[in-house]
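Let me begin by presenting the structure, written as structure tokens, before commenting on it.
Only one protein chain is missing; all other protein chains are in place.
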Amino acid sequence: MASTATVAAPHAPAAAPHTETGVWSWITTVDHKRIGILYFFSSIFYFLVGGIEALFIRTQLIVPENNFISADLYNQMFTQHALTMIFLALMPLTAAFFNYIVPLQIGARDVAFPRLNALSYWVYFFGGLMLLFAAVTKMAPNVGWFAYAPITERQYNPGPNVDFYVLGLQIVGLSSILAGINFIVTILNMRAPGMRLMRMPIFTWMVLITQVLIVTAMAVFTIAITQLMFDRMFGTTFFDPARGGDPLVWQHLFWMFGHPEVYILIIPIFGMISEVIPTFSRKPLFGYNVMVFASVLIGWLGWGVWSHHMFAVGLGPIADAFFALSTMLIAIPTGIKIFNWIGTMWGGSIRFTTSMLFAVAFIAMFTLGGISGVMHSVAPSDLQQTDTYFVVAHIHYVFFGGTVLGLFAGIYFWFPKLFGRLMDEKLGKIHWVGTMVGMNLAFFPMHYLGMYGQPRRTFTYPGDLGWNWMNLMSTLGAYLLALVTGVFVWNVIRSARKGAIAGDNPWGAATLEWSIPSPPPVYNFREIPIVHSRMPLWEEDASKEPGIPHGKVAEDVNAITVGGTQVGEMEYPDAESKMSAHDLGIHLPPPSYWPIILAFGILLVFGSLIFRNLDGALHNLWYLSVAGVLLVAVSIFKWAFEPGH
Amino acid sequence: MSIVNAADHAANPAHLDTSTGLDNRKMAFWTFIGSECLLFGSLIATYLAYKGRSLVGPLPHAGRTLTGQQAEGILDIPLTSLSTFVLLMSSLGMVLALAAVQRADRKGAITWLFATAGLGLVFLGFQAYEFNHFYHAGLTLQTNLFGSTFFLLTGFHGAHVLVGVIYLGTLGMLAVKNQLGPERSMSVEIAGLYWHFVDVIWIVIFALVYLIK
Partner (left out) sequence: MSSEQREIAHDRHSHPGPKQYVMIGVILTLMTVVEILAYYAEEDWGILNAGMAAAVIAILSAAKFITVVMYYMHLKFDSKIFTGIFIFPAALAILVIGAMYIVQQVLPRAGSALGS
């Protein structure tokens, strides 16, 4: 990689830069890498919270006629489990990688709007706290994640539960839209010289498609929950059948968002898998162009299938036929992708690291989920499956078998870049085996349970229907998953502090983020690289020694680790990367506290509305919303005229 | 090749350092407008889904409710035509303001920015009058589906106009303080994008809600 970037002569050792550690530096940070790490740990935290909620559900169902938790708490748990996992754990965990990896992959120093990026995080942070507060105070949403009208209306659901749904998701959705705008501009506008669209790393491509889906689909959802909010707060008639409202309008609006949402959750994973598999097969991705176009096609088609969630409402033969066909069509680009991943491995020199194991497992498990998805697309068969555990099995094979396994592959793959240290492979393999056994034990019996007619979202079941042993198995699987997730978390915490030093490129991967130290210096690239191909690092090494590099993990790292005990550390790989941006003459935007203040204003606007539906002295607290609006306005002005940005 | 750095964009209005040569903020704004399309699109979709489904009056145009009662038409076409014209003229003011800023015509910039914001305020005045009139004629958010969908759609649009008025007023104040030279014309162009988008949304609302029965 030649470069002509202008680098100012380093200054003489300057005075110590102002504080770059401590809580305040994290609160005011606008560095995409730190924001990525904030996203990473927040979403891992919510992943555990969502997991605990799942354990409540599974423990309740371990034996028939159980009364471990009440029916009402059960309703809250399955709703909150879905909301936590989708909006607070999995989307932000992908966002952690968007933040950390995308600017590195495209050779940029930061995202296009660093403060907006910080704002996205803090808005998510406060929205997450609000939903978490609802869960621990037993006021959580209790209507399922799709919150079908009219059960969400005030007269049927007078408590604050649905208000938390509406207002919490309003906040979290806003965070996603802001981040979406930021990343679309970043990817289109901040690429290093020479990186054409079709030279972008495949993960970056998938992120771009995801963000387009987020800024469009999330907007529809914003309006749907705004209407629900008005119904509950101001007595409008949108979804109130007594006054002419049509619950189907909610369903249409919800699923117009909800179906693209599942692509929002899986397309970034396609990207991660498409980085992991070529790296560990030591072969370029098979069919890059087809992969890109298939994903664009999925993005488009994803907008034309929403009513397949609604076959059971009786839309009539025309609509049912249309949506059945469009849904089946989606299987084609998805099948192409699976074929391409297998094609990438075919004839490759495969190294089964933990990351690769998760990637391969992803292909198998996601295919299973995809196949039951095609079964759902057949409208008559779907009528039989609607609202049974078969649907639960399907979504867990695509969300857990797809999104979560893919994220694990991504975490094991990029962890060294984030923390400069490798995750422990032995613990990783235990994690992998346990996850595979646990997930299939937990979710596979649900297919049969669904076919035998066990309804979802019902807090108990009689003992004489033959469901007992399968429910027991499922619950044991969930416990096993909890156990190995503990192993995973231990691995993350321990490896971040004591793992083997990774070096720049432990896996011998091909994209730009591996050309710089791990963890990267605050300015990422001392010199902005010039890109000549899709795989800049493989191209470069090929000129020195034939073939694609193996990476250094095997040689360097095992040499300093004996029996899992660390006996020595390598030198920090690049002494110069300890030089501050200032020393190198690189201008970086200064930290700012306006993002968190603005985010707090947004929390005040929406959060205070909760009180509108409460009685007594607390009722008047909703006027804080007005204060929130003022705070938002002041922050925007301060933001707009903040020096240095 | 200069260093690609977010912070440079503030200092360098030429923006030739992005991969596409396009301004970051302008691209972000177009993306934002794309998102807004879906926000307004969903509101309009709901309005159309519920058109003619109100159980009681008043209705937008004279006709029967779903339950068969005869109901008054409540929309005031001449009045709204006038406010539509006002908003259209404000869009003209906006492009003239941009042209003035680009040719460093400070007086013209001040005049047209405040004229545009003022026309926006007049539009809001019309809307306030209309809402008040409807309220006294018995149409509120809670009355029927028409009331809910109409007030949310036009109110959401009105809120956008209000934000735009503040936005343009701020730029006008910058021009007064002589801080809005041609080098910052991008700020005015972006404000213009917002303002025109609010205008095109009104074009759609005026046709779908007011004129087409």
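Note that the chains take the letters A and B in the order they are written out, and that residue 1 is the start of every chain.
The rule we apply is simple: a residue touches a chain if its C-beta (ideal position, glycine included) is under 8 Å from a C-beta of that chain, and two chains touch if they have at least 3 such contacts.
It should be emphasised that the depicted structure is a prediction, and the values quoted were computed from it without experimental measurement.
Which listed residue (B:K51, B:R106 or B:R184) would be found touching the missing chain in the intact complex?
B:K51
From the list A:I35, A:L315, A:V391 or A:V484, which touches the chain that is not on show?
A:L315
Kindly state which of the options A:F45, A:W303, A:Y452 or A:W639 is in contact with the chain not pictured.
The one listed residue touching the chain not shown is A:W303.
Residue by residue, what part of subunit B touches the chain that was omitted?
The missing chain touches subunit B at positions 16, 19-22, 26-27, 30-31, 33-35, 37-38, 40-42, 44-46, 48-52, 77, 81, 84-85, 88-89, 91-92, 94-96, 99, 102, 189, 192-193, 196-197, 199-200, 203-204, 206-208, 210-213.
Could you pull out which residues of subunit A are in touch with the chain that's been left out?
184, 188, 191, 193-197, 212, 215-216, 220, 246, 248-249, 252, 256, 303-304, 307, 315-316, 318-319
The rule we apply is simple: only the chains that are shown with their structure count from here on.
Report the inter-chain centroid distance for subunit A and subunit B in whole angstrom, where each centroid is the mean of the CA atoms.
34
Which bits of subunit B are touching subunit A when the two form their complex?
Residue positions touching the partner: 1-8, 10, 18-20, 22, 24, 27-28, 31-32, 34-39, 41-43, 45-46, 49-50, 53-55, 66, 141-145, 147-149, 151-152, 166, 170.
So in the complex, the part of subunit A that touches subunit B is made up of which residues?
Interface residues on subunit A, with respect to subunit B: 4-6, 107-114, 177, 180-182, 184-185, 188-193, 195, 215-220, 222-224, 226-227, 230, 234-238, 243-246, 249, 252-253, 256, 528, 530, 586-589, 633, 637, 644-645.
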